[in-house]
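Note that one protein chain is taken out, while the other chains of the complex remain in position.
Read from first to last, the chains carry the letters A, B, C, D and E; within each, the first residue is number 1.
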């Protein structure tokens, strides 16, 4: 992860692209803790099929979207 | 999701419409993690009938409402 | 919910009225996920008699109070 | 609660008094959800003797302290 | 706690000292809810040996570090 550029900028063209970047940051937060893609694949059903897990994922996205929205001046 | 525009702007006319947009963002955070609508329908009773699940949902909405309120200058 | 105005403004006269509005926003976050008042009544003892549930409720109120305090310039 | 003034201002003299106000706000968030003091007393051991419950309480205080610190210009 | 000064200022010399203050605030949040030091000592292994407990502790520190970083102008 350290060797490839995956986050060149926080600036996006639209609010929606910003939301997609927030989703990406949330995933990279997971990946930085568990880099093994095989394990991540195995865990996916555990939260993607759990109401609590999905709400928690949405919460992390909301936090990252706060950061990205501020960075972009709220696309005003 | 990437192909259709569902978030053209964070600007709303009133504080209440802003709250409704926060609810929408919270749902899209869930949907971006679990895009399968059938699974989402099946999971709905799991949190919509659980006090903890509803409080957690309200927390995500509160975070997204922080973003939207700032974007709108708090409708002052 | 969409048809009646329940949030005309984030501005309140005092810090305490602002706190009451934060409580209201937290409840509306729950209601927007579960609009059935009968189910909400049934769930109430589940969190109102649970230490964890009450702390979680207080957390959502704290988040909404951040928003409302900023909107009101902290009533300075 | 609505009838007595318990939060006249967010301004405090020192950072430490601000922290104490954050503790108070966190408790009022609980009380606004469960006003029955007898039930609250019964629940107290449930979180005051649980590591998870205490960490959660500290989290709510941290959120309210963000609000109060901003209101006071960080006492600089 | 009310009688001794433990938080005279939010200002620190370095980002790292600010982090240490955030750790302290997080602990004082716990202590304000459970002042009995003997009980706190007994609970310590409960979260210091639990992955979830440690992540939750780190989250409270992160929230308090947001406050302290802002107070210090990010030590720029």
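The criterion applied here is as follows: a contact is a pair of C-beta atoms (placed from the backbone, for glycine too) under 8 Å apart; a residue touches a chain by one contact, two chains touch by 3 or more.
Every value quoted in this text rests on a predicted model; they were computed, and no experiment measured them.
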Shown chains in contact with the undisplayed one are A, E
Per the whole complex, from E:10, E:28 or E:57 the residue touching the absent chain is E:57
For chain A, residues touching the missing partner are 2, 5-11, 25-30, 32-34, 39, 43-44, 46-47, 50, 52-53, 56-57, 59-60, 63-64, 66-67, 70-71
Those residues of chain E that touch the unshown chain are 14-16, 19-20, 23, 47-52, 54-59, 61-63, 65-66, 69-70, 74-76
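The working rule: only the chains that are shown with their structure count from here on.
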In contact with chain B as well as chain C, sorted by label, we have none
Dist(centroid_CA(chain C), centroid_CA(chain D)) in Å evaluates to 16
CA centroids of chain B and chain E: separation to the nearest Å works out as 31
Residues of chain E that touch at least two other chains are none
Among line, ring, star, complete and other, the chain contact graph is line
